[in-house]
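Note that one protein chain of the assembly has been removed; the remaining protein chains are unaltered in position.
Chain IDs A, B and C follow the sequence of writing; residue 1 opens each chain.
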Amino acid sequence: MGVRILFLGPLRDIAGEPEREVPAPLDWAGLLAAVGPDIADQLREPRVHVACGSRVLGDKTRLDAREGDEVALLPPVSGG
Amino acid sequence: MGVRILFLGPLRDIAGEPEREVPAPLDWAGLLAAVGPDIADQLREPRVHVACGSRVLGDKTRLDAREGDEVALLPPVSGG
Amino acid sequence: MARLALSTPLDVRLLARGLSVGEALAAFNAAHGEAGGIVSFLGKVRPDGDVRALELTHYEPLTLPGMQELASSAQARFELDGALVWHRVGVMVPGEAIVMVAAAARHRRNAFEGADYLMDHLKSAAWLWKREKRGNGWHWVEPRGADRTDLDRWK
Partner (left out) sequence: MARLALSTPLDVRLLARGLSVGEALAAFNAAHGEAGGIVSFLGKVRPDGDVRALELTHYEPLTLPGMQELASSAQARFELDGALVWHRVGVMVPGEAIVMVAAAARHRRNAFEGADYLMDHLKSAAWLWKREKRGNGWHWVEPRGADRTDLDRWK
């Protein structure tokens, strides 16, 4: 089943799809390679966060997603 | 019918009555004499206001109440 | 829910009996459909120590006109779409509503400040006198220093 990457908010439009399945394991370099250059550029911005297994990573470059994990890419929020 | 003096809030308890009728006309000195020494002391405090004919007087010492006027003595408020 | 008829943009009332806060907010919301933000404040009698009841007295020729002027000044100052300013008079028991204000504005900061301003002024600048019934009888409530300080924030 690999790792499921979720594109939230505007990243969904850039990705052209809400989610993508990639092989496990997945680290930061693997993530940047898997999402394509446009999303990778976004991910390098400090205001874009990454969650793995329902937890927002304090340091996203230490991503270590395993088989079955969900990795959510979180652009800046705009609620209320 | 003279002038009706109204005692608002805690002044009512000091006066021992909600209102009092006195002969017209009524000026500041007349008011102080009409209400008794305890209320007169209160009236001299800057935070106690006087209204005449539904208007709060900017300078209460210039009170000039005529026949039929209502003079309201307004202690500090405590609403909300 | 029965729909209250509110006057717009300002609805200012002295109420001799209880108020339904849910209906008031629902009606205010309906009356200001284009507002981006609505802030309401509800003040209630607190069951403090041995307070059994609270009485608010007013002076008819001054109190309501003063509240209407206050609502107008809040509307102008904070560019409110509308305001609701309701105050109870008479005797109330703990848990009962004493005052309700609401402010509708395009942006939330204005709605918050409008409601805050209305309350600070009702507390220390409306012609209302409050006394409390405790175990040993009725006592007039002195204006608090904090209310004075709150009012000075708007000067």
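Definition applied: a contact is a pair of C-beta atoms (placed from the backbone, for glycine too) under 8 Å apart; a residue touches a chain by one contact, two chains touch by 3 or more.
Just so it is clear, the structure is predicted and the values come from calculations on it, not from any experiment.
Q: Can you list the shown chains that the hidden chain touches?
A: Result: the unshown chain touches A, C.
Q: May I ask which residue of C:Leu64, C:Leu80, C:Ala111 or C:Ala126 touches the chain that does not appear here?
A: The one listed residue touching the chain not shown is C:Ala111.
Q: Quick one: which of A:Pro10, A:Pro23 or A:Gly68 touches the chain that's been left out?
A: Counting the whole complex, the residue in contact with the absent chain is A:Pro10.
Q: Would you write out the residues of subunit C that touch the absent chain, in ascending order?
A: 1, 20-27, 29, 33-44, 46-47, 94-95, 97, 106, 108-109, 111-112, 115-116, 119, 150
Q: Which subunit A residues would touch the chain omitted from the figure, given the whole complex?
A: Touching the chain left out of view, subunit A contributes residues 6, 8-10, 13, 51, 54, 56, 70, 72, 74-80.
Here is the rule we go by: only the chains that are shown with their structure count from here on.
Q: Please report how many Å separate the Cα centroid of subunit A from that of subunit B, as a whole number.
A: 75
Q: Taking the mean of the C-alpha atoms as each chain's centre, how many Å separate subunit B from subunit C?
A: That pair's centroid distance is 27 Å.
Q: Two or more other chains touching the same residue: where does that happen in subunit A?
A: none
Q: Among all residues of subunit C, which ones touch two or more of the remaining chains?
A: none
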